[in-house]
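Sharing a structure here in structure tokens format.
Removed from the display is one protein chain of the complex; every other protein chain stays in position.
As written, the chain order gives the labels A, B and C, with residue 1 at the start of each chain.
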Amino acid sequence: MDKCVQMIGITKRFGDVTANSQVNFTCSPGHIHGLIGENGAGKTTLMKILYGMYTPDEGEIHINGEPVKLTSPKTAIKYGIGMVHQHFTLVPSLSVVQNIILGRPPKKTGDVIDMKAAAQQVIQMSEAYNLKVDPYAIVDDLPVGIRQRVEILKALYLGADILILDEPTAILTPQEINQLFLTLTELKNKGKSIILITHKLAEMMSVTDDITILCNGIVTGHLQTEKTNEEEIARMMVGKDTKLTVTKQDNPTGQVKLKVENLNYYNKFGVKMLNDVSFEVKAGEIVGIAGVQGNGQTELIDVISGFERDYEGTVVINDAVFSPSNGVAQRRRQGLSHIPEDRQTRGAALDASLLQNYTMSNFEGEGEKKKYFINWGKQKKRAERCLNDFKVKFDKVEIPAYSLSGGNLQKSIVAREMEMGPKVLIAAQPSRGVDIGATIFIHERLLDRRGEGTAILLVSYELSEIMSLSDRILVMYNGRIIGETTPKESTEEDIGLLMAGLHNSKGEVQ
Amino acid sequence: MVNTWIIAILRLSAPILLCAVGSLFCDRAGVTNISLEGTMLLAAFMGVFGSYYSGSWIIGILCAVAAGVLASLFFALITLKFGGAELVVGFTMNVLLDGLTVFMLRSIFKVSGSLVSEKVIGVPSFTIPGLTKIPVIGGFVTDLNILVVLAFISVFLAHFIFKRTHLGLKVLSSGENPQAAATVGINVYGIRLLALVITGVLCGLAGAQLSLGYLSMFTEGMTAGRGFIALVAVMFARGSSMRVLLVTLLFGAAEMMSNYLQLFQYSSYLILMIPYLCVILLTLLQLILEQQGKKKRMISAREKTA
Amino acid sequence: MNFDFRQKPIKVKTALFAVMLGLLAGAVLILFTGNNPLVIYGYMFKGAFGSASSIASTLRWATPLLYAGLAATIAFRGGMFNFGVEGQLYVGALAAALVGIYGAGLPKIIHILACMLAAMAAGLVWAILPAIIRVKLGGNEAIPAMMLNYVAMNLCDFLVQRFFLPENTFGQTMATANVAEQVKLAKIIPPYTVTYGFVIAFVLIVVAHFMLKYTKAGYRISMTGMNSEFAQYGGVDVNGVRVKVMLLSGAVAGLCGAVEVMGVTWRYESGFSPDFGIEGILASLLGGNEPFGLLIGALFMGAVKAGSLVVERSAGIPRALAEVIKALIICFVSARLLSEYLGMDRLEKWLKGKLKRTAPAGANQVKEG
Partner (left out) sequence: GETPAPSSADAPASDAPADESAAPADDAAASDMNMSAAFVTVQPLGDPTIDLCYAGFTKAVEEFGFEKTTVVEAKAGEYEENFRALCEEGYGLIIANMPELQEAVGRVAPDYPDTKFMIALGEAAGDNVISTWNIEQYGTYITGVYAGLMTKTNKVAFLGGVDNDQLGRVGGGFIDGVKASNPDCEVEVLFVGSFTDPTKGKEMASLLYNEGCDIIFQACAQSGLGVFEIAKELGEGHNIIGIDVDQNGNIPGQVIGSFVTPYDQWVYEAMKEYAEGKFEGRVIYRSVAEGTTLKMATDYIDVPQEVIDAVDEATQKVLNGEVEPSDTIKKA
């Protein structure tokens, strides 16, 4: 047997959703195997099955030719499988060593951990695999790139020969991605097998040996990377030729609708997250904020929307000047809408009904004549119309929001925020976690609003999203706007360099 | 004089300490269990029950521990397994267990209020002869019982477990990032269950100290808010077992002082408020200091970056 | 420790199922005492609904639970845990008693209102500190509020003992003089102790229901309780809501004390409340923190209480049994997955399916016949 992983006829259902259907997946030793597919195609589910986190409803798994029952991560680890998750699974208050050895620490006597030996092992490993970390640093203090190294070390420490990485690149700068790929190649040369999930075709092409494509829980193709191209993969992913981007017409711009001046903001740890940020957005214009996550975008949105009040500087929305003392409500009254980054905790009250969720953005609006009461009848009619317009799938507006799928929930939030005809719209990661079809749909709606004269501030960590929608692009790095460009003037690579802080005086990068 | 004070403080703080260390375990494992008060009460009852029927204080303690564990398992069943809200279940369990002890007291022993009987054998206290002569330390080692000693051992043991052992790491990770724990093969559910069992054991000992350690009787509602004070101690401690010890001793001292203050003819009602006011004031103090600390750190961090 | 309370809706089905389970567990305990559960539950039912006096008794016990429960509901709905209802109730009672005694001479209606307002003000003041601890200092409000209960009880006793003992008392319990005749609440079913305080509570509950459901303020409160971050994102002044619900909750708790004083005890008595505060919180939880749910919860608990007193008298089974049953029910109500585990959901689905299938069949038979 020359396959190290064989998953045969795997089926996994969650209630009515079939996440994987008769999936056959194999992986050769010493290869980097790419796994690609739209959102919700079932990639993560398949890999979680391989890592023992889910038990498949049907199908069997062979590791190195031997049939195995993977009932928990513990057994998976025993068979030499390691996984780096999409969302980091580290304990922030513990040190790097403690995190790495968490599963199986070296012990002195009884249950007492031999910390010296542990640190020694971690140092050795990090040298052997060229993954530099400070073993005694507290994880909470580390940047994402380093945290990812800790994750990889953790998997290797547990004896992983087969390493699964779920969307490791989504949160990295292009430079960090290069670094990661070097590491992966090195691991491969040392005989490890790697399964890599990514949404980015270019990455697939550059680093993998084989590719498996999932579409709606079904395998639609096994390919050798050398013998294929991006177009073929895309077609297999979606099942047909589809447009992958929206087309954008030029649009006349009007007055300035959103203006921020000299914004400064320190977070609760006293770290300066916004440093003298000034810019403006005109009616009918989409301004994209590009940047790696954690460079101040979240804080910028919080400050503009009034969620965070402890800042310096001014925000002007629709000609009304806001000081830090005016909160969200006043700003919303001036025609501000906001699609939040985090749909689960900020964008929706999951236990509340769709109607209650829908009402949040407009119950104080001018539309209501009555001062103290809510007209639920009217709200209901409007909510139904609005959700239907946005093709949200729902039974009735009384069902709780948690019963919607992620994509539908996202669409319902987008619908709610756009429905009022906002003067200014902040769209943070508007298509996060939704499939290509829905993404295109949301993008088209954004462009419609732009056509109607809304000033849109788009924040996204997906450079392609920024490139395809924005009229102007501002690049944020370390709390500053360090560059302004347009999609026509720059390539993704140029912007990537800016995002990595090329202007950084230390010149760390490159 | 100082000796007796010290002993009084140790004695008063022992049940709170045991309870607080127990609470620390489930708190670190990510479980908010506010049913300690009731758990301790049930344990106190079962301690007396065991001692009464067996004539042995050891069996009494074992019964108390078993009761503590059972109460914890019930909590675990409802919250971990059946998805009950921890806060609600914890709150309600206090009422439940209080009612249950009263019910059993009346149905089994046919008395209400208190169970006092010659048949209830208390935990004997001991004195280490040589050590009592040493001036200050002597105060710590006279007239103690095994439960008080266990209370103080338990803090240091907890400290050791969290700092040094794999179990400690497993508990901490299960509380702070269960996902992380799960993905390296730790059974988070199992660890939480284990933490709750430990909580149950320690609350059981705390209950035994109340009913068999210091007294040899059971009285309805004899925990008198100690379970909640233990919670406060854990909140103060922010995860450090040594701070739990400190805060608990502080409460013990406050309670002892309040007893003494009455000798000066202040109204007993005013003096009875002291321990509770202390808790509130300490809470305020800690929160204010914390906020100022945060502000200071923020300002200094700002200055550094500026 | 995570003390954040997040309001989650409770299904009626779950609640009914929990009541059944709780009674079942109670039956086991009754068996353990050597009695027949059916007989005992029979006594209980009779004690709660069997005669005018038992119905009055049920209503009498439900009344304070309605107020205390409403106080808890208001706080819970805004995401706050007012563990201090008991203490607020005490200070409210003392305030009401004092105004009731020393305000003699005021016109009747004004005097009654003054008593109630004084109680509400006192309860409100008692809720300020926990609110500040939560909102300004970022701490948790539940434990300090609970500690304040002990402070309130002792402080009230101290004040009464020092300043307000009536002349010529002779070994009475610690209590003030009686309030003026005109502020005593009228009885609904004389001579039983259920007073118009019950009616007022009912009105308040209806008002609370409409407030929470149909007003903007109610919407703000609900959303803050369900997901405060979402509420803040939507423009709700979350901290403002928290302070307001806590103070309102304190005021209603104070009113509970006033109604108890004006309706039942006619004076402030040391330790007059047999844990009305705690029971009120339970009633609120039982009713899913919905005003009408609370109404049912409080009536249920009132009935259990009235019934258990009878059971204790006639069968010698300690009334603590009632506490146990109530608490078990609430635990089961909270355990949302319980019915799933016990296969109740499947059973229901199966039954529904069966009904659907059999219905047309039955119709056919009728035709044939």
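For the reader, a short list of remarks on this structure follows.
Convention: a residue touches a chain if its C-beta (ideal position, glycine included) is under 8 Å from a C-beta of that chain, and two chains touch if they have at least 3 such contacts.
Keep in mind it's a predicted model, so treat the numbers as computed, not measured.
In the entire assembly, the chain absent from the figure touches the shown chains B, C. Of the candidate positions C:35, C:53, C:215 or C:239, contact with the unshown chain belongs to C:53. Only one of the listed residues, C:23, C:113, C:137 or C:174, touches the absent chain: C:174. Set against the missing chain, the residues B:13, B:33, B:107 or B:216 yield one that touches it, B:216.
By the touch definition given at the top, subunit C reaches the unshown chain through residues 51, 53, 57, 60-61, 64, 154, 161, 165, 168-175, 178, 181, 190-193, 260, 264-265, 267, 269-274, 276, 309-310, 312-314. The missing chain lies against subunit B, touching residues 1, 4, 8, 12, 111-116, 210, 214-217, 219-222, 224, 259-260, 262-265, 267-269, 272.
One rule holds for everything that comes next: only the chains that are shown with their structure count from here on.
The touch graph of the protein chains shown is complete.
In terms of C-beta pairs in contact, B-C outnumbers the other of B-C and A-C. Here the spacing of subunit A and subunit C, counted between their Cα centres, is 46 Å.
Centre-to-centre separation of subunit B and subunit C, using mean CA positions: 29 Å.
Touching two or more other chains at once is no residue of subunit B.
Annotation for subunit A: no residues touch two or more other chains.
The touching residues of subunit A, when paired with subunit B in their complex, are 51, 53, 72-74, 77, 83, 85, 87-94, 98-99, 102-105, 107, 110-113, 115, 154, 158, 266, 268-272. Subunit A contributes residues 305-307, 327-329, 331-332, 338, 340, 345-352, 356-357, 359-361, 363-364, 372-374, 376, 400 to its touches with subunit C in the complex. Residues 27, 32, 78-79, 81-89, 91-93, 95-96, 98-103, 106-107, 112, 225, 228, 231-232, 234-235, 267, 269-270, 272-273, 276-277, 279-280, 283-284, 287-288, 291 of subunit B are the ones touching subunit C in the complex.
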